[in-house]
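For reference, the structure discussed in these notes is given below.
A single protein chain has been removed from this complex, and every other one stays in its place.
Labels A, B and C are assigned to the chains in the order they are written; within every chain, residues are numbered from 1.
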Amino acid sequence: MSGQWGRNIRLSIFGESHGDAVGIIIDGLPPGVIVDKQYIHNQMQRRAPGKNKLVTSRKERDNFEILSGVFNDFTTGTPICAVIKNNNSKSIDYDDIKNLMRPGHADYTGYMRYSGYNDYRGGGHFSGRLTAPLVFAGAICKQILERRKKITIGSHIKSISNIIDSNFEVLDTDEELLIKLSKSFLPVINNKKREKMEECIEKAREDKDSVGGVIETAVLNLQAGIGSPYFESLESNLAHIFFSIPGVKGVEFGEGFNIAKLKGSQANDEFYIKDNNIRTYTNNCGGIQGGISNGMPIIFRVAIKPTSSIGKIQNTIDINKEENTVIEIDGRHDPCIVPRAVPVIDAVTSIVITDLLIDKEGRTWMS
Amino acid sequence: MSGQWGRNIRLSIFGESHGDAVGIIIDGLPPGVIVDKQYIHNQMQRRAPGKNKLVTSRKERDNFEILSGVFNDFTTGTPICAVIKNNNSKSIDYDDIKNLMRPGHADYTGYMRYSGYNDYRGGGHFSGRLTAPLVFAGAICKQILERRKKITIGSHIKSISNIIDSNFEVLDTDEELLIKLSKSFLPVINNKKREKMEECIEKAREDKDSVGGVIETAVLNLQAGIGSPYFESLESNLAHIFFSIPGVKGVEFGEGFNIAKLKGSQANDEFYIKDNNIRTYTNNCGGIQGGISNGMPIIFRVAIKPTSSIGKIQNTIDINKEENTVIEIDGRHDPCIVPRAVPVIDAVTSIVITDLLIDKEGRTWMS
Amino acid sequence: MSGQWGRNIRLSIFGESHGDAVGIIIDGLPPGVIVDKQYIHNQMQRRAPGKNKLVTSRKERDNFEILSGVFNDFTTGTPICAVIKNNNSKSIDYDDIKNLMRPGHADYTGYMRYSGYNDYRGGGHFSGRLTAPLVFAGAICKQILERRKKITIGSHIKSISNIIDSNFEVLDTDEELLIKLSKSFLPVINNKKREKMEECIEKAREDKDSVGGVIETAVLNLQAGIGSPYFESLESNLAHIFFSIPGVKGVEFGEGFNIAKLKGSQANDEFYIKDNNIRTYTNNCGGIQGGISNGMPIIFRVAIKPTSSIGKIQNTIDINKEENTVIEIDGRHDPCIVPRAVPVIDAVTSIVITDLLIDKEGRTWMS
Partner (left out) sequence: MSGQWGRNIRLSIFGESHGDAVGIIIDGLPPGVIVDKQYIHNQMQRRAPGKNKLVTSRKERDNFEILSGVFNDFTTGTPICAVIKNNNSKSIDYDDIKNLMRPGHADYTGYMRYSGYNDYRGGGHFSGRLTAPLVFAGAICKQILERRKKITIGSHIKSISNIIDSNFEVLDTDEELLIKLSKSFLPVINNKKREKMEECIEKAREDKDSVGGVIETAVLNLQAGIGSPYFESLESNLAHIFFSIPGVKGVEFGEGFNIAKLKGSQANDEFYIKDNNIRTYTNNCGGIQGGISNGMPIIFRVAIKPTSSIGKIQNTIDINKEENTVIEIDGRHDPCIVPRAVPVIDAVTSIVITDLLIDKEGRTWMS
C-alpha cells in the first residue's frame, strides 16, 4: 500500500521504469477547476530527462494523457486519471545483471520486500520516474493555489556538494525571485554559485561519479491557521511526502537542526502587529507553530543524496549465487538529481498545502 | 482530524493540558499480547515531569488507567483505551493572559486555526502532555518488538546546545549500550559531555532561558525488507510521527544533510556477504534504501527546539486589543525538553516499526 | 480495527459490557459548535436501559462525561472524548458459563476471531452498550443538522413481529410527526398498532422469548447533491454503519427489495418542476439516485433480529470440552431491542449525513 496518499486529495500512483506507463489517479478535487494543460506541461518539462548535459540522456518526452475526470478543460469532480507512457526504456538484457545489487539503490531491499518478484528492470517501481505523476498532480494544485489564494511556491538549490547558494530572505521572501526561480532549470539565487554548481555537476559526470545537494523552498501568502497539531501538522504532512521522493534523507523547517543550538530567547519568534498585520520579528520556526501556519513565509530544506547510479566499479553481491562480486553500472545517469527534484518538491508541496486548506475551508473556494 | 494516526495500528489521541485527562485509543493490536503494566509504567516515568531539577516542577504522576481492550493481562484484540488523569494543573486565572500570544507557542496559530474556540489554558490540546499517551502505546509495541523480534530501540542525546555527545557506531551499534541508555534520564554516551549538558540546562534555568538539542536513535535487529517505497517508506512514516511531536523541527536518516555533500562513490553503501549475512561496508543510508530496511542498524536524528516557555520578558501582541505588548511567562517550565522527548521518540519509533512489520507479516507473530 | 469509522468525522469507539466504561473519540468537528448537553442527554435516555417493562432491567443511567474537546460549551475543534461508566454490570461468576456459546450471540465467533482472548463477560466488546457512544456522537451531529440545515431525522417502528405500522408518506413526510416520534419511546404512527406491539413484546417476555422488527426512517430537507457515486454513495455509507449495529440483518432504501418486482416504467421517479422546486412524482428510489440525494425525503428501512438472549433452554456447545450441551440464559434481557435501536439509527444517520455534507461544503457552515 505504498502508492496511496492523502485525505482530502487522494493520490494513487502506479508504474515501473520499464513497464508500459507510469500514472496517477487523483480523487477529491472539486468540479469546475480549470485545468491548464500547458501549465502542467511546463511543470513536467522541468522534471523531464534528456534536456541538457547536466542530466540523464534518457529521452522521455513525458507527455501526459488524461483518461478521465476532465471534461471541456474543467475538472468534473470525479477521479482524474493521467498516464505517462514510457517511450525510451532501453531493452538491455537484464538477465545478466538482475542478481547484482546496485549499491545505494533499492535492488536489495526491493528483493527482500517483494521476495524477488519485483520488476528489477531499471529499478522497476522504485524508479524516479514515479515522480512524474506527482508533478502532474502538483501542477493542478499549484494552479489552484496561485489563482484562488495568490500563494506562491518556489525553490532554489541551496547547495550542490560543498557549493552553497545565498539564503532566502525568510521574513520577506521576494515573490518575483520565486517566480523567476520556478522557470529556471538550475534555480540558484547567486549567479556565480550557479556556474560553480554546473561545473561541479559536469565534473562529477566526467569522473563517472555523482553529487547531491539541498533544496530550499518558500511558500508565500499562506494564511495563518492552516494545518493542525500532532498527526496532521504541516511539518508531518510535508515531511511524509518529501521522504517519499527517492533520494531524500533529511528535512528541516525554519532554522531546523540549527535551532537546537539556540537559546529559547533567541529561537522564539516574537510577535508584533503593524498596519493590522500580525508578524514575527524573526522566522526561526519557518512559519509553522504547533503544526499550523502563522502567516509568515513557510521555509524548509530537503537534503538529497548523490545519484546512486555511478559509472565507477563498486563492490556488491550476487543475490542468487550469494557471493561477493563487483558491478560497473553502464547507462544514462543523472550525475546530479537535484535540479530535477526541484519541481517535484514544488509539486508535492502544492498538493499538501491544498489538502490542508480543504481541511479548514472545504473545497468551494477552489473553482 | 489531527488526533488519528496509522493504518495497521490505529491511534486516536485526545486531551488538553488543563482538562480532566489525556488519553488514547489503540486499535489493531491482535489478541493474546501480554501487557506488562510495570514495563509501561517505567517507560511513562521516563517522560513524566517533576522528577528532578532539570525539568518542570509540575508534578504529574502520569498513572494510566486502562479502560478497555486488556483482559487478564492480555490484549483482547478489540480497542484499548487508556486514560491519564491531569492532577496537577494549576488553576491560575487565565483570563488575564489568554489574549497574550506566547512567542514560540501555538497560542496564535491555535487561535487562528480554531477561530478562538481552542482551550487556551496551558496550551490546551497543543500541550506536550499529549505525548504521554503516545508513550503508553509505544511501550506496548516496544515490548512486542523485544519479545518477538529481538528488536532493540535506543536513543542518546546527540547534543544539547553546542555540547555534542559521541556518535553511535552505525555499523555495529552496541546493544548493551542502547539498553543502558534506555534506563537513563539523561542518556548520553560520553560521561563528561553528560555533565556539561546538565550544567548547560541548569544554567538555562537560572537564566530564565531554555536550550534545545538533537536526539539520535538506533533500531537494531530489524530484518531486511520492512517498509515500502513512496508513501509508506520507513522514512515517511517515521518522519511523519516525529514531526507530530511538539518542538521537532528537523529529521534526518543516516548521514542526513551531510550526505548531500558527499560524492556518490562515497555515499553509496557497498554490499558484501560474510557468513551468510548480507551487510554494507558503510551505513550512510541509515539502514534504509528505497524506503525499506536493509538489515543494517536504522539510524536517525531528530532536532528539538529550545522550550518556548521562558521566564524572560518578550515582545508579543494582545490578540483581542490588537496591539503590541510584552509578556513575562511565570510558571513551571522545562528549561530543556530534550530529555523528556527521548522516550517519546523511542515510543513512536516502536509504533511505526510495528505497524510496518504488520504490512509484511500480518499480526500472528505478535502474540 | 473494528472501532474506527469515517473520513470527515472520525469516530473511534471502545469498551466492554463489564469493563469500567465505554466511550468514543470524535475527531473532525470544527470549532465553535454549541454542544447542548441536555439535548445529548435526552437522546441517550431514549437508548438507555431500565426505563420500563419493555426493556432490560439493567439500570444504567448512561451519564456521559466529556473529557476533552468541549470548552465553555463549544467544540474546540480538537478531539472530543466522551466516557460512559458502567455502573450496573452484575458480577456473576462467568467461569461457569464462559465456555457455553450462547446461540445468536457472538460468543463463538468472538472466540474464534480473538483466539479465546476476548472479554466474554456479558458479551464484552460485542455488547449493544457500545451503541451508547454512537448516540452521543449522533446527538451532536443531529443538533448541527437541525440548527444549520433545518434537516429533520425521525423514525418509526415499521413492524414488530407480524404487526405492521402505517407507512411514512414518502413524498411529503410530515415533519411534525417525525419530531413527535422522536420523543416517543415506542414510536409508532398508528396507536392501535402501538398497543398491539406492546402486548406482543410483553408476551415475548412472559414466554422467555424475544421478538424483532423493522425500523423505518425519514430524512427531511436534505438538499439535492449530497453523497457521491460508488464507494461514497449515501447508501454505502448509511448501510455500512447500520450493519455495524448489533442485530441488524437487512437494509433497504426507498422501495428496496420491492423495487425488484417493478417495471422500469413503474420504478423510475419522473421529475417535474413547480414553483422553482424540482421534485419527483414518486419516491421509489428513497431520495437517492447514483448515490446522491435528489432533494426528496430520504427513506430507508432496517431489519433487526429478535434479541438473542432468551430464557428458554437452547442447544449449544461447550467450547472447552468440545461437546454438545444445553444453555439456559438467566438475566436481564430486552424481550425486544427494536425500541432502543431507534435512537441509534437516528444517531448514526445524523453522523453519516454530516460527514457527507462536509465532503461537499466543508465545515464552515456548522458553527
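The rule we apply is simple: contacts are C-beta pairs under 8 Å (C-beta built on N, C-alpha and C of every residue); 3 or more make two chains touch, one makes a residue touch a chain.
Just so you know, these numbers come straight off a predicted model, no measurement behind them.
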Handout entry: Of C:37, C:150 or C:249, the one touching the omitted chain in the full complex
Key = C:249
Problem - Given C:42, C:221, C:236 or C:364, the one touching the chain that is not displayed - result: C:236
Handout entry: Touch with the omitted chain, as defined above, among A:16, A:165, A:232 or A:334
Key = A:16
Problem - Candidates C:187, C:213 or C:297 - the one touching the absent chain - result: C:213
Problem - Hidden partner chain, residues of chain C it touches - result: 1-5, 7, 11, 13, 101, 103-106, 108-110, 112-113, 125-126, 130, 159, 161-162, 204, 207, 209-214, 223-233, 235-237, 239-244, 246, 248-257, 259-273, 276, 278, 280-281, 284-286, 288-295, 301, 303-310, 312, 314-317, 322-324, 359-360
Completion exercise
Had the left-out chain been drawn, it would touch chain A at residues 1-4, 8, 10, 12-16, 19-23, 25, 27-28, 31-32, 65, 67-69, 71, 74-81, 83, 113-119, 124-125, 367
Fill in the blank from the handout: Touching the unshown chain, chain B contributes residues 7, 78, 229, 358, 360-364
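Quick note on the criterion: only the chains that are shown with their structure count from here on.
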Fill in the blank from the handout: At the largest C-alpha centroid distance from chain B we find chain C
Practice task
Averaged over CA atoms, how far is the centre of chain B from the centre of chain C? Could you give it in whole Å?
Solution key: 39
Exercise for the section: Could you put a whole-Å number on the gap between the CA centroids of chain A and chain B? Expected result: 26
Exercise for the section: Averaged over CA atoms, how far is the centre of chain A from the centre of chain C? Could you give it in whole Å? Expected result: 46
Handout entry: Residue list for chain C, restricted to those that touch at least two other chains
Key = 78
